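Every protein chain of the complex appears in place save one, which is left out.
Per-chain residue numbering starts at 1, and chain names A, B, C and D are given in the order in which the chains are listed.
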Amino acid sequence: MIAAKVQDAFSFRVSHIDRSSRFGLVFWALLLILLAAAPFWGDRQTMRLLGEIYSYIALASLWNLLAGYAGLVSIGQQVFVGLGGYVLYVGALAGGLPPLLCVPLGGLLCGVLAVPVVLVLFRLRGAYFTIGTWVLAEVFVQVFQQVKAVGGGSGISLPAVVVKSIAQSRDGREFLIYWLFLALVVAVIGLIVTILRTRYGLALTAIRDNEMAAKSNGIDVNRTRLIVFVAAAFANGMAGALIFLQKLSITPFSAFSINDWTMNVIFITVIGGIGRVEGPILGAVIFFVLREFLADYGSAYLIVLGVIAIVVMLKARRGLWGYVADRYGWQLFPLARRLERTRIVPDAAAAAATIEAH
Amino acid sequence: RAATPVIKIGHVAPVTGPMAGFAEAQPWVLDGIRKYLAKGLEIGGKTYQVDIITKDSQTDESRTAEVASELILKDKVDIITASSGSIDTNPTANVAELNEVPCITTDDPWESYYYGRGGTATKGFDWTYHFFWGLDQVLAAFIGLWQSQDTNKVVGTLFNTAQDDNSWHDAFIPAIAKAGFKVVDPGQFPAFGNDFTAQISAFKKADVQIITGNLFTPDFATFWAQSAQQGYKPKIVTLGKAFLFPSAIESLGDRGLGVTSEVWWSPDYPYTSSLTGSTCRQLVTDYEAATGRHWTQPIPFKHALFEVVIDVLKRTKDVKDPKSILSAIASTDLKTIVGPVKWSGQPVKNVSTTPVVAGQWQKHGERIDIAIVNSGLYPEIHTTSKLLPLG
Amino acid sequence: MSAILSLQSVSKSFGAVVVANDLDLTLGNGEALGMLGPNGAGKTSLFGIITGTLTPNAGKVLLDGRDITRLSSPQRCRLGIARSFQVPQPFGGMTVFENLVVAAAFAGGKRESEVYQIAATTLEECGLGDKANRLAGALTLLDRKRLELARALATRPRVLLLDEVAGGLSEGECEILVALIKNIRRTGISIIWIEHIVHALLAVVDRIVVLAGGAFIADDKPEAAIRHPRVAEIYMGISADE
Amino acid sequence: MEWVNIIFQGVLLGGLYALFAAGLSLIFGVMRLVNIAHGDLIVAFAYMAYFVMAALHIGPFTSLAVIVPAAALIGYGLQRGLLNWTLGEELPPLLVTIGLSVIIQNLLLVFFTFDTHRLHAGDIEIASVQFLPDLSVGVLPLIQFAVAVAIIAGLQIVFYRTALGRAFRATSDDPVVAQLMGLETRHIFAMAMALSLAVVAVAGVFIAIRTDFNPFYGPQLLIFGFEAIIIGGLGSLWGTLAGGILLGIAQALGGQFNVGWPFLAGHVVFLAVLIVRPQGLFPKVAL
Partner (left out) sequence: MALLEVNALDAFYGDFQALFGVSLKVEEGQIVSVIGANGAGKSTLLQSIAGLIKSAPDMIAFDGAPIGAMRAPQLVRQGIALIPEGRRLFSSLSVGENLLVGGQVGRPGPWTLDRVFDLFPNLKHRKDQRSTSLSGGEQQMVAFGRALMTNPRLLLCDELSLGLAPIVVKEIFARLPEIVREGVTVVIVEQDIVQALSASSHVYCLQEGRVTLGGPPAQLSREAIKAAYFGV
């Protein structure tokens, strides 16, 4: 049977896009236009809230890239968020640099620092890696408490004049910061979609599924993970700088807060759908809707969040988006790689294969 | 007829999280304030409805900044307030400064508030004001206390690295030395430690008889038990923060009796509320009757915060103009339940200080209470007991 | 026939278990070599040593005369050594097609269209065409074995190491597989094939080595090797005259 | 002499770490379940002890007679009712226990407020033994250490010498095949959690005598517990004890060097051990 089939000829094409992702592309494009115009239809609070949502989508997408795709479950990403923040403060206060220049600088420092971090942590596997990331983050909390130059445990504030130096008018400043957040989230998601569409995306999944087989198929496991981890650290650092530009003060506890920058991010990713690009976006929307309604109840809000995360994990392991996507085969980003084959008449066999990739 | 115009006051405090104890009485205090405001507030002949919108900071700087922004941008409050530690006061004030909204805060040593936010001796802030005591005042009370006792004048210090501990540490060490004491400073350490062997052996080695500093209660409790286990006993223990709440002292048991602490306020203070006319004693009686709980020192400060805000609003020419509110703040001169509040430029532009003295936890019958044992810089506040030996 | 792959004085033991004791082996270019040996002789371990998942205690692995002992598995894969695993190791969360894309993409720096071309044709060759978009984790045993083979082939190897690919197949399926491996041979790929289904092996290979006790106890033409008295006794379980 | 004292105190502290790591180590070994809520459970049992002591007017040690069985029951129920449904992959148990951790912390906060509590054991808290002129050691830490060693020895025996322990390990390797051997896997996992929480309850009571606790005290305990386990090597309970002690000594020495550094020194030693031996000092099970 097999032997016979070898003689047959097929023409085939690889398609990345289907009806749902075609719809998705249009949807995202319209949404982006709408959101980019927010300064013209939204008030200050809307813009600020949207900015915060973007920052969480970015953080959650990055965590999702690491945990959901690269199998690197980190609970220490707050290190990079916090460092990004500190770079901004130190750069702007001590270095006298323009605050916006410090944003990419924060990313850069995190990216560079991620390399030695990873060299230590990649010696660990699975749960050990996870705990290792946490301990490493705690090291930063402890060290920064001792550094008097950045205020030690009491931290430092960003004086209003520094923030006001970003743009001449209050509107100009606020629009600019809003657009930066939007640019950040678009860049992060764009980066992730790009990675996933290349062979490196497949490599990540392969490593997650079976490391030994991945190695035997030519994948340099540590290098692939290193690249992803460093890229995520870079983006986390930029996000951190932008976030703390809004907070106006920073302490080791707020900078390296596991609750703010990792636990919430995990909740968002889990509820939305881990291992899906759409997941963190949906998750962040749910998270913030809940917060708008429940945040004033303090503890109750957190309890509800915990319960939802547990229920989602038990009833829909791939999150709410995963549940929908599995059910209806939806995918709002063109990430599929379907092989479509049609048998062609034997005499045309010679010119069998045509590749068409979108 | 147009609806009653509304004035909105925003308030940020740690209702949950490690500092939740400081905001524990908030519902009761606000209840009283809201009752006072129930019929509206008359300003310049016009009656306004006054809404107080509270937000929980969860004792988290980031969250504080978020909720403060929300109050300003979404709820569009006319004036914003915050209390209970620099985690709440500083980010709230920073956000207010940036968004140019008047802001009054309290319940945080002013050095942490002022220098922690980047204020300098010459340059203060435009939109943000604070009233509370400062470390010099605390030091005066503490040192006075120690000088009244017979010791070898060797002081050991215990300071955390967190929150306002840096300003405490940096103010305490030189001041104590200057007063003629020898300081043994093992260094600052992270909060919630579980082993104090290093500190204890340093104190033993130097024969430290007086312990001071600023600690969370659990840390002190651990330190205290380990001191006993390792055979160390000082003569005087005078700490900031650790001995603030009666529940903390109760949890120490008999070994907690006799410790000394800063006293921000007590029912024996000679002040009255500008809103209700209630005396300090009356406030405590009312609170304990209503809630069945032991009074705590943050209660009057929260009350006083709203005393000041309401007084400011009443004096404001145009309540819808932030600048107008701001000038009313600057010209405040009010006698509140925690003492006079007046931003006169002393000690710095945006700070008005309130009295602070030294007290000791003592047991009278079944009830433990804090007795004032040294008046420090405030002779008008009378001591209520003399210092008893450490339990 | 020049050697493409060789092991020189390779030794490997796990504690007291010696799987290779100063072993030499040469695989000719284009040769198909069968490997037999009792369970636990160390056949799979030798594959591990060749592909770099196991480090030998001593000795060298040479590819085209070049010492590759210190290279990592991915590097060796890119140099053209591919293997199928005795216990199939699919990338369970990916489709069959994507499994092959991974193999085709990472074994050599090829362009995307080329990668897809290789993956798709290999899929057809191995009879997995109509399961291209299924999740690899949900395949039956036969299909998983096919996938192992296909994935190894998709790396476009020069040396192909097959570990019991016929195990668990029915007679008919086995015949099909044999035909397929014969086809692969014809393309000039050098093969080492470990298999306990001896008749399948006999149909394909040029030579058989029999590993036992850390050494090759036979190295001969297929028919001769399995008739070797020691082999007959300790492996086939028949006396020489049977 | 000072150094002897420091190291001695470190060892005793390490015993405490090992005690609360032991329960964690057990379920980590059996189910590969990284229980992020472990620290919060310790705190929850400390609260339980607090209220049992107040209600029955008994001391903390006597309260163990109530707390330990209750903890075992809760563990059994928690595993059967919730955690059993999460096993199989790496992430779900991690994420569900993160959720659990947040829920426990906030429930404790709602019910018991932020007030700190401590269990009072009476005079034994400050009793000490004078070993050498300059070495005075608390009786309580000594008892804690002895209990830790005894519990770990007990667990080690259960785990490696009994049929139950074999069942734990078999089920952890392959639950499906364990069923084919007649093992009720859900029950086995629940037993492991019951045992783990029974140990946790003991740890909770001891910790609550040593330091104050509040609803948010759990995570800090948790990180030390994980460090002890990982330093020691997965699956080895003696390793966990060794890991705990090493961590205790590192913190004590670090603190002596600079009082700001005890935790930092512990973390650094943890990372250093992992760089040299990623599998920990005495691993029994491959991760």
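Criterion: contacts are C-beta pairs under 8 Å (C-beta built on N, C-alpha and C of every residue); 3 or more make two chains touch, one makes a residue touch a chain.
Owing to the predicted nature of the structure, the values given are computational and were not obtained by experimental measurement.
Shown chains touched by the hidden one, complex as a whole: C, D.
Remark: the omitted chain is touched by one listed residue; of D:4, D:129 or D:177 this is D:177. Interface residues of chain D with the unshown chain, by the touch rule above, are 163, 166-167, 169-170, 172-174, 176-185, 235, 284-286.
Listed here are the chain C residues that touch the chain not shown: 14, 17, 36-41, 44, 86-87, 140-143, 164, 167-173, 196, 198, 234-237.
Here, only the chains that are shown with their structure count from here on.
The centroid of the Cα atoms in chain A and the matching centroid in chain B are 41 Å apart. For the pair chain B and chain D, the distance between C-alpha centroids works out to 37 Å. The residues of chain A that reach two or more other chains are 142, 145-146, 299, listed in rising order.
Chain contacts: chain C has no residue touching two or more partner chains.
By the touch criterion stated above, chain C contacts chain A in their complex at residues 51, 53, 72-74, 77-78, 82-83, 85, 89-95, 97-99, 101-103, 105-108, 112-113, 115-117, 119-121, 123-127, 129, 132-133, 146, 151, 155, 176-177, 179-180, 183. Those residues of chain A lying in contact with chain C across their complex are 1-3, 5-6, 8, 10, 12, 14, 199, 202-203, 205-206, 208-210, 212-221, 337-339, 341, 353, 355, 357.
Residues 43-45, 48-49, 52, 93, 142, 145-146, 148, 151-160, 163-164, 246-251, 253-254, 257, 259-260, 295-296, 298-299 of chain A are the ones touching chain B in the complex.
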